[in-house]
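Quick one: this structure, given as structure tokens, is what I'll be asking you about.
As you look at this complex, bear in mind that one protein chain is not there, while each of the others sits in place.
Now for chain A:
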Amino acid sequence: MAFHLTQGTFSYLPPLTDDEIKMQIDYALNHNWPLSVEFTDDPHPRNTYWEMWGLPMFDQKDPAAILYEINECRKAYPNHYIRLNAYDPSRGRQTLALSFIVNRPANDPGFHLHRQEVADRQIHYTLHSYATDKPKGERFSD
């Protein structure tokens, strides 16, 4: 079975259409959560800092304009992972409220689980993305 990265709020559903993405944008804007677009070709689950497609759109209240940015990012990075984040800046939360993948590379070879066998039957585990064997920018290209 082909590898399928399951990070993000919606990874077990069919890819959201642009109309469906827009409804999620509406939901975020109704809560006053600014949206941002990020992309990466390093899908390691501990890769927290995906590249920012511009700054978070703090003042953008038009869902169509946010969808436009997603599509511009898709044009520039068709073979990258792209995610849409909604951020809740309210006191006591100050973290992401919603974050889901809106673009996937055509083919992700997945992860190698590296096992370092040490004393007393212990194993030290390391996840390694096969894609990152190639230099940045050349990953996921077929």
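As a convention for this text, a residue touches a chain if its C-beta (ideal position, glycine included) is under 8 Å from a C-beta of that chain, and two chains touch if they have at least 3 such contacts; residues count from 1.
By our rule, contacts and distances are computed from a predicted model.
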Among "Formate dehydrogenase subunit gamma", "ABC transporter substrate-binding protein", "siroheme decarboxylase" or "ribulose-bisphosphate carboxylase", UniProt-listed name of the chain not shown: "ribulose-bisphosphate carboxylase"
Identified contact with the non-displayed chain, of A:E20, A:E72 or A:E138: A:E20
Contact footprint on chain A, counting only the chain that is left out: 3-7, 9-14, 16, 20, 23-24, 26-27, 43-46, 48, 86, 91-100, 110-113, 121-125, 127, 129
